[in-house]
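Pasting in a structure now, in structure tokens, and then I'll have a few things to ask.
Apart from one protein chain that is not included, each protein chain of the complex appears where it belongs.
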Amino acid sequence: MKRDSINKVIIYFILIVFAFIMIVPFLWMILTAFKTTAETMQVDPFVLFPSVWQVENFSKVVAAMDFVKLYANTILMIALRVLCAVVTATLSGYAFARMNFKGKNFMFGIVLFQMMIPVQIFIIPQYVMVSKLHLTNTALGLLFPGLVTAFGTFLLRQAYMGLPRDLEEAARLDGCNIPQTFLFVMAPLTKSSMVALGIFTAVFAYKDLMWPMIVCPNPKKTTLAAALANMSGQYSQKYPELMMAALISCVPMIILYIIFQKQFIEGIATSGGKL
Amino acid sequence: MSRMKMTPREKNETIWGWIFIAPTMIGLIVLNIIPIFQTIYQSFFKTGDFGKGNKFVGLANYQKVFGDTEVWQALWNTVKYAVVEVPISIVIALILASFLNQKLKGRELFRTIMFLPMIVAPAAIAMVWKWIYNSNFGLINNMFGVKVNWISNPDIAIYSIAVIGIWGVIGYNMVLFLAGLQEVPRDYYEAASLDGASGVAQFLHITVPLISPTIFFVLVTRVIGAMQVFDLIYMIIDYNNPALKKTESLVYLFYKYSFEQSKKGYGATVIVVLLAVIMVLTVFQMIGQKKWVHYD
Partner (left out) sequence: MKKKVVAVLLSAIMAVSMIGCGSSSDAPAPAPVDDNAKTEAPAADKPEEKAEEAPASIGESVKGELTVTIWDEGQRPGLQQIVDDWSSQSGVKATINVVDWNSYWTLLEAGATGGELPDVFWMHSNVAQQYMENDLLLDLTDRIAASDKIDLANYYQGIVNLYQSGGKQYAVPKDIDTIALWYNKTIFDEMGVAYPDDTWTWDDFAEAAKKLTNEDHWGYAIAPGNNQEGFYNTIYSMGGNVISEDKKKSGFDDPNTIKAMEFFTNMIAEGSCPDLATVSETAPNELLCAGKTAMSINGSWMLAGYRDNEYAAANCDVAVLPFTKDPSDRVSIYNGLGWAAAANGKNLDAAWSLIEYLGSKEAQIKQAELGVTMSAYEGTSDAWVNAVDCFDLNGHMQMLNAKLVFRPYSRVTTIWEDMMTEKLKEAWTGEKATADVCMEIAAEMDAALAEE
């Protein structure tokens, strides 16, 4: 039993150290966001806590950036991408896992191949397409590269592979045709993988930088990530305001995450991940 | 399997199979496969301004790449980044995941904290870390009373960037490992405990082999991801930075050539080289997996 409690201490120690490392940048972001510019550049003595919490940094940044609009754009883009990814990947994942048809292996090879390609290869041709469709600076333009997902197809295929065969046989004996079997029997069983895919898609869409920067330069139509990157080029002398903007951009995400964290982690946790 | 006529059921399955994969495949072909060929095609050209007046130059761009020390340096930088980021983030995430898979007080809280960096915009991450690393006004140097040029000393800047990469990706890896651990039967550990196996031994002999498929999945996807590092370098390493040459990655070079210097043909060549490197690495990992990945 003694060994156990020593183990516990070591485990907690390691966990606390890493939790601390994970959190320090956030703390620093918060502290810096409420300082004056002079305080951020003072080293002797070094300023950890703002002497007066500069609350007006908040109003300054909110006046300069329309966060409500940016959030709306970002959420709309995420919603569209998640919807498209889940729908297309569920369908194709099922077909790749459970159906036999000519050309399947070749097509799946394309899916795997796409996962290996640096995304930057697609950017210019995709931009030209969006531009020809007159979709620059629109939500559909932001959605565009997320219409389908090779990663999601792969993830859902794994999920369907793990389901027992006899389910389908039973459904077939009950007189279900293929789409019915898929819709009423199989798809509901992979809900957690769909959730996982939705979460991954949302996180990656939220963090996507290069695409919105190119396709949505209009600050009113673009996403948070791009607006923030743009701002960092603009306000180089004003660290507190930069940090405030960064803070405002991530606080709602963090709150959302804390509220949904159970589904969040369980959703991913049940999806497995075998190659 | 017969080469004769398909049974009605096979026919039915073929039709529905194609209908089911059609949206994905059409999307992938239009959005990804055709652009790949466009890019490869472009790498044989010296592009004129704004992609007009392209001149076919055969393999000249490739010859130039092989003689271009900047490209080789960038490849080396990218490899250094990946070699640090991928294994360290995997090991740390694996250890944390195995801790958090046990019944512990505050488990939820720790999970939440470890995953926080995943949901922050890359620009915010870059801004904060750039400020933490700042050699004059930064947190690290002033807290520890040292004077290290974390992001402008050519010898260490790439590792400083890799630290940020590790910080940002631990949570993602950890969650995938937690997922893998769900499938490891509890009784394995109980049996091992009864045999007197220590925690470390259990970790090495039960946890690691049993979730090796997940480790492999994370490894392959993270290598691909790490080889494409761009955002962090682009936002942290300023153009005046003496460490630029020793930190710029292949994707950074691609961006510089394609967008900043409008040499799209040469930019395309650089990215095709990266594609080749990634494919070789992936194939090696696929071959190597037989030695250590255990599928049940």
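Labels A and B are assigned to the chains in the order they are written; within every chain, residues are numbered from 1.
Methods note: a residue touches a chain if its C-beta (ideal position, glycine included) is under 8 Å from a C-beta of that chain, and two chains touch if they have at least 3 such contacts.
For clarity, every value in this text was computed on a predicted model and none was experimentally measured.
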Over the full complex, note down every shown chain the hidden chain is touching. A, B
Looking at B:61, B:241, B:269 or B:282, which makes contact with the chain not pictured? B:241
Options A:7, A:36 or A:192, residue touching the unrepresented chain: A:36
Among the options A:79, A:115 or A:258, the absent chain makes contact with A:79
Give the residue, chosen from B:43, B:61, B:77 or B:152, that touches the chain omitted from the document. B:152
Kindly note down the residues of chain B that lie in touch with the hidden chain. 19, 23, 26-27, 49-52, 130, 133-137, 149, 151-153, 238-245, 259-262, 264
Residue positions on chain A contacting the omitted chain are 36-38, 41, 44, 76, 79-80, 83-84, 87-88, 90-91, 124, 127-128, 130-132, 134-140, 143, 147-148, 179, 183-184, 187-188, 191, 213-214, 217-220, 229-230, 232-238
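Definition applied: only the chains that are shown with their structure count from here on.
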Rounded to the nearest whole Å, what is the centre-to-centre distance of chain A and chain B, using the mean of the C-alpha atoms as each centre? 15
Chain A-facing residues of chain B, complex: 10, 12-14, 16-18, 20-21, 23-36, 38-39, 92, 95-96, 99-100, 102, 104, 108, 110-129, 131-132, 136-137, 139, 142-143, 167, 170-171, 175-176, 178-180, 182-183, 198-199, 213-214, 216-218, 220-221, 224, 227-228, 230-231, 235, 251, 254-255, 258, 264, 271, 274-275, 278-279, 282, 289, 295
Per the contact definition, I'd like the list of chain A residues that touch chain B in the complex. 3, 7, 11-12, 14-15, 18-19, 21-26, 28-29, 32, 40-43, 46, 87-89, 91-92, 94-96, 99-104, 107, 110-111, 114-122, 124-126, 129, 144-145, 147-150, 153, 177-179, 182, 203, 206-207, 209-210, 224-225, 228-229, 231-232, 239, 242-243, 246-247, 249-250, 253-254, 257-258, 261-262, 264-265, 268-275
